[in-house]
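As you look at this complex, bear in mind that one protein chain is not there, while each of the others sits in place.
Up next, chain A:
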């Protein structure tokens, strides 16, 4: 709350956010969000945000605390359904289908749009069971050997297999923080999603584990469309191709990462990335 107040005092007094600038839309969009508003009871958390997630690219959502970037991310796979007072309006389209349509099953949607959380949250089960969890509930494997294969390939894609192959039956909670986060990524990959949402996936990790995760994200974009919320601007610059800057629930500017970080169009974006606040 304080951060919001401060940044508002610092900036919004003289700088007006009047629609977003830059290029929020692209030609090969995997997902298209239009005129999104999100309300928590009386409070509006997101104001009229429209943007695209480009296919097989990493889109970074940046902005000061409380700017609504996490809220926006969680709307994309309808995790906000879990919060009773939360109301979402606007349109979310993935491959031509409206995500908030009546006939859209949020459970199936979440299998197609996976999510990795800020704090590593492996289930209190073995490493194997953690990865096999998704395939089991979605019936993706018909036999034990098929399941074994899914688990192995998922762990390999997450770059964890060589570290844990001898102890797949040990609890996932016994791994280090970085390994736990890669386990969570492997768990998400195991259900073959099309989009992966990452909510500050490296904020609880040390620099070395962070570097491993960032490298992994760059590899994963070959197969998946990725949206990542991050507080670290260096991280956004390193891993993403597109960057969206949020401020007070509004999308201020979006464009190619290189352009945003070298030549931002909006004064607020420039203030933020040059470290004047946030």
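By our rule, a contact is a pair of C-beta atoms (placed from the backbone, for glycine too) under 8 Å apart; a residue touches a chain by one contact, two chains touch by 3 or more; residues count from 1.
Definition applied: contacts and distances are computed from a predicted model.
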| item | value |
| --- | --- |
| Undisplayed chain, where the name is taken from the UniProt record, one of "Carbon-monoxide dehydrogenase medium subunit", "Phosphate transport system permease protein", "Acetolactate synthase" or "Spondin domain-containing protein" | "Phosphate transport system permease protein" |
| Sole contact to the chain not displayed, among A:69, A:110 or A:266 | A:110 |
| Contact with the hidden chain (one of A:96, A:124 or A:275) | A:124 |
| Contact partner of the left-out chain, one of A:22, A:134 or A:264 | A:134 |
| Candidates A:77, A:154, A:210 or A:225 - the one touching the absent chain | A:77 |
| Touching residues (missing chain, whole complex) on chain A | 77, 79, 82, 84, 107-112, 114-115, 117, 119, 121-125, 133-134, 137-138, 171, 173, 184, 187-188, 191 |
